[in-house]
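Heads up, one of the protein chains got dropped from this complex, but the rest are sitting where they should.
The chains carry the letters A and B, assigned in the order they are written, with residues numbered from 1 in each.
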Amino acid sequence: MTNKQLQSAIRELKKLKIGLFNKDFLLTWEHSDDEIKAATLVTDILKEMHKAGISTRLFDTGLAISIFRDKSTRTRFSYASAVNALGLGLSELDEEKSQIAHGETVRETANMISFLTEVIGIRDDMFLGEGNKYMREVGADVQEGHEKGVLHRRPSVINLQCDIDHPTQTLADLMQLKSHFGSLENLRGKKIAMTWAYSPSYGKPLSVPQGIIGLMTRFGMDVSLAYPQGYDLIPDVIDVAKKNAKQHKGSFEIVESMDNAFTNADVVYPKSWAPYQVMQRRTELLKMNDKQGLTNLEKECLANNSQYKNWECDQKKMQLTKGGKALYMHCLPADISGVSCQQGEVSKEVFEKYRLATYAEAGYKPFVIAALIVLTRIQNPAAKLQSILKRKRNRAI
Amino acid sequence: MTNKQLQSAIRELKKLKIGLFNKDFLLTWEHSDDEIKAATLVTDILKEMHKAGISTRLFDTGLAISIFRDKSTRTRFSYASAVNALGLGLSELDEEKSQIAHGETVRETANMISFLTEVIGIRDDMFLGEGNKYMREVGADVQEGHEKGVLHRRPSVINLQCDIDHPTQTLADLMQLKSHFGSLENLRGKKIAMTWAYSPSYGKPLSVPQGIIGLMTRFGMDVSLAYPQGYDLIPDVIDVAKKNAKQHKGSFEIVESMDNAFTNADVVYPKSWAPYQVMQRRTELLKMNDKQGLTNLEKECLANNSQYKNWECDQKKMQLTKGGKALYMHCLPADISGVSCQQGEVSKEVFEKYRLATYAEAGYKPFVIAALIVLTRIQNPAAKLQSILKRKRNRAI
Partner (left out) sequence: MTNKQLQSAIRELKKLKIGLFNKDFLLTWEHSDDEIKAATLVTDILKEMHKAGISTRLFDTGLAISIFRDKSTRTRFSYASAVNALGLGLSELDEEKSQIAHGETVRETANMISFLTEVIGIRDDMFLGEGNKYMREVGADVQEGHEKGVLHRRPSVINLQCDIDHPTQTLADLMQLKSHFGSLENLRGKKIAMTWAYSPSYGKPLSVPQGIIGLMTRFGMDVSLAYPQGYDLIPDVIDVAKKNAKQHKGSFEIVESMDNAFTNADVVYPKSWAPYQVMQRRTELLKMNDKQGLTNLEKECLANNSQYKNWECDQKKMQLTKGGKALYMHCLPADISGVSCQQGEVSKEVFEKYRLATYAEAGYKPFVIAALIVLTRIQNPAAKLQSILKRKRNRAI
């Protein structure tokens, strides 16, 4: 991107109708096409500024909070990178996995951590029906705190992965597709295969496949979702995908074989997940702390999984894709056969071929998070980005 | 606060005799009235600057260390917010609860963490006779390090809660009172009921009630301390309260019923604590790692506590206060009957009425901590605050 291109991206941004200021970002499908487009533009702009060595600092001081209710390395560092790039300081609130606090405790904590806070990033994907709900609760609590004069500013809550969606991941995926095909417009008519894949573990979240079908159907893509019988996603999200496909003149189908989905695909995204009915049972067992029940469920699920070991993305399956050279995508870490496990989601050969592409895909995430912070914290993002471009401050002083 | 009021606060600050530069802040009663007043003025100034979106950055780089010898969320985030607002980076030294290091280890560690450090915030409230002593040890160690040329600067130690006092909390409480009654002068003649309250747990620190009676007696308030027989505070602090009340022409009394203390009170602060004799026994048992002894002590104390379940701040008791509308205060989290426990310190109705007021009370704490850093690190705080007001740098650039 030249400076001219940066300027043109900012001009494009200026034209969009964006209503994200002081709001939360929890599900991509709650936001308008203009807002999603704005997110991609700001991501591009910030990434190019970083590449050019231009400082993207927008805050002299201020806090960004992260709440990780699950272990995380990747997202943790993406968030840390994003908030640092904007000049915010990071404070992490680590909660035990099992501690699902609700009600007064959440209400109080949400305010207690927010007195000088701009943004709260939350990852909570273990319990079906809980993660997104918790984020909304935090958002409502700081809203009340701000309205009642407790908080000078109303921090924005950003979903760093919940039980329903993983917007910072899928927007990074979208950036990868935008880069791969040249523009968002070029995605129209391209086929993406979002398919289940075998993994020797069980209980992986649904947020990525759900997020992908919810987002990519908005760009006129032909979205083919494939999974073995019983590995259903949350029905409401299926409805979102259907509605989006219809509205944006793309298509959405559910098929029962990887081969079927891969056939003629431009993009493949093979990834393990647990059936949502299993996640529901698991959530109940976790809540009751029923260890025997959890062990039994794991055994049952792994036995079930093992029927579908052939759901592996290998070279033979890749041959089915358009010209045999679809773009392989993954949110990482992938279960790579013969590398990170005996048999997994993807063969060693296929992964190695696309390894650096998946790194590049992940490389968008810090900038996506930064973009969502810019859009939710800055009233006029185009003008602000213009002004930090103009000030020509180098990141290395 | 208008800009004019900010200017007037700075002028007021300029008149005060402040000797806190390069010193520690461990107990409010070790500091002069002018210094306490300065703390309230700087708190107000920093809070108003934050509200107005003005950057309060005073350091281009520099470290703030925190040492938490107990779990903490609230204070941790207040400290993180405060140091960030001044431009310092935060590094946390987490010690195991049980590890009470003394002597050479403390002396060495205090210097090792201080080479580029401005301030060391310490929370150590579990062991009677230990927390405050430890803070003084750290202070003496960095003093020696500075005098002997090991440290370029002598960092200040700030008490984030010890076994004796909790100055950042009680100064936040004082700010809440100042705001509620309009000025510090208006506190004269107001009655505050600092009373024990029932909680289903035991072993809560004494620092808040001790800090409150040690601080509020300096403003001519009528301080009424109430607790069931046996729930004594440290005798030395009682003496401080008596002396302060006499000197500042207020009053201090100890009564044996919540009703008595609440009667005609302008402010009530009902909060559980453990008798100091129990804390002494507990400290010994903890030191000997006597688990059976600790279990027995807990049983004994909970049984004793349970005699006083009627020490709950409910609507009926609130009716005893002046006009039935005293200000309810709490350092949070409160044990709320029917919300966070079956029966606790305060009824659901009373707490809900004052919930946002307690959030606002807590909201002073980050700015109190920042104010203590400003006063201990900056030689001429009034001039410095004047200059950062003049530079008109926005926090969001």
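Simple rule for what comes next: a residue touches a chain if its C-beta (ideal position, glycine included) is under 8 Å from a C-beta of that chain, and two chains touch if they have at least 3 such contacts.
As the structure is a computational prediction, the values presented were derived from the model and not from experiment.
Asker: Which of A:Lys15, A:Arg74 or A:Lys246 sits in contact with the chain that's absent?
Answerer: In the full complex, the listed residue that touches the missing chain is A:Arg74.
Asker: Given that one chain is not shown, which residue among A:Ile18, A:Ile36 or A:Ala85 touches it?
Answerer: A:Ala85
Asker: Provide the residue numbers of chain B that touch the chain removed from this figure.
Answerer: Touching the missing chain: residues 57-63, 65, 87, 89, 91, 93, 103-105, 108-109, 111-113, 115-117, 144-145, 148-152, 377-378, 388.
Asker: Can you list, in ascending order, the chain A residues touching the missing chain?
Answerer: Residues touching the hidden chain, for chain A, are 50-51, 55-57, 73-74, 76-78, 80-81, 84-87, 89-90, 332-333, 336, 339-340, 356, 359-360, 362-363, 365-366, 393-397.
Here is the rule we use: only the chains that are shown with their structure count from here on.
Asker: With chain centres taken as the means of their Cα atoms, state the distance from chain A to chain B in Å.
Answerer: 41
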